[in-house]
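Let's look at chain A:
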Amino acid sequence: MTISTAPLIHATGLAIMRGERVLFRGVGLTLSPSDAIVLRGANGAGKTTLLRMLAGLTRPEAGELARAAPHHWIGHKEGIKPQETPRSHLALWAQAWGSTADIPEILEKMALTRAADVPGRYLSAGQRRRTAFGRLLLEHRPIWLLDEPYTALDAGGRAMLDGFISSHLVANGALITSMHDAAGFPVTHEVTL
Partner candidate 1 sequence: MWSYFANPHKFLSLSAWLAPLFYGAGTLCILWGLWQGLWIVPKDEYQGGDIMRVMFIHVPAAWLSMASYSALAVASFVWFIWRHELADIAAKAIAPLGAVWTALCLATGSIWGKPTWGTWWQWDDARMMSVLFLLFLFLGYMALRASMDSRQKAARAGAILAMVGAINVPLIKFSVDLFTSLHQPASVITADGPKMAAVYLTPLLVSGLGHALLFGGLVMTHMRTEIRQRRIARLTASALEG
Partner candidate 2 sequence: MPEFDKNAAYIWACYLIGAILIAGACAQAWLAARAAKKRLDALVANDNARNSGPDA
């Protein structure tokens, strides 16, 4: 097996406006395998917007963006419907992505076994986050884009997530995430907006 070091994401000169307000301009970054990039910046600096741009959701007003591999996206909003249980949520996305992952096993890793059949509307914020992170394990994708991943997670949840991220990085995966706290995994570089 050859290990490619070609960049997974290469972006230069990204700019975005909201109305007439320039949110940011001239932002560039290169994400190589095993990189973990943390986006820093005050509230409203555009961290979420930059992540959405890298995910292909928001169109940049200027700049070049190339993404060489599939990615996982976990945003502020978990994407869980009120009637979906953690189990049915993961099953649905396994179906959509053509994944054959063992869902009970993922639920166990996420410490969601007891909440596995509780509908989304009754889940706590932390349980919703854990369900969303379960999607990361459905399918191996080299790029992870995580927006404020620690939000609503308790100490155990953070440790669990740090473990996933660390093993993802070891397996040549890469990560871009926005956060305010110190990261519990090796950070390659930080980008301040």
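Keep in mind how these were chosen: all candidates are chains of the complex that A comes from, given by their letters.
Everything that follows uses one rule, which is that a contact is a pair of C-beta atoms (placed from the backbone, for glycine too) under 8 Å apart; a residue touches a chain by one contact, two chains touch by 3 or more; residues count from 1.
Note that the coordinates shown come from a computational prediction; the quantities given were computed from them, not determined experimentally.
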* Identify which of the numbered candidates 1 or 2 touches chain A in this complex. => 1
* Using the touch definition up top, name the residues of chain A that touch candidate 1 in the complex. => 17-22
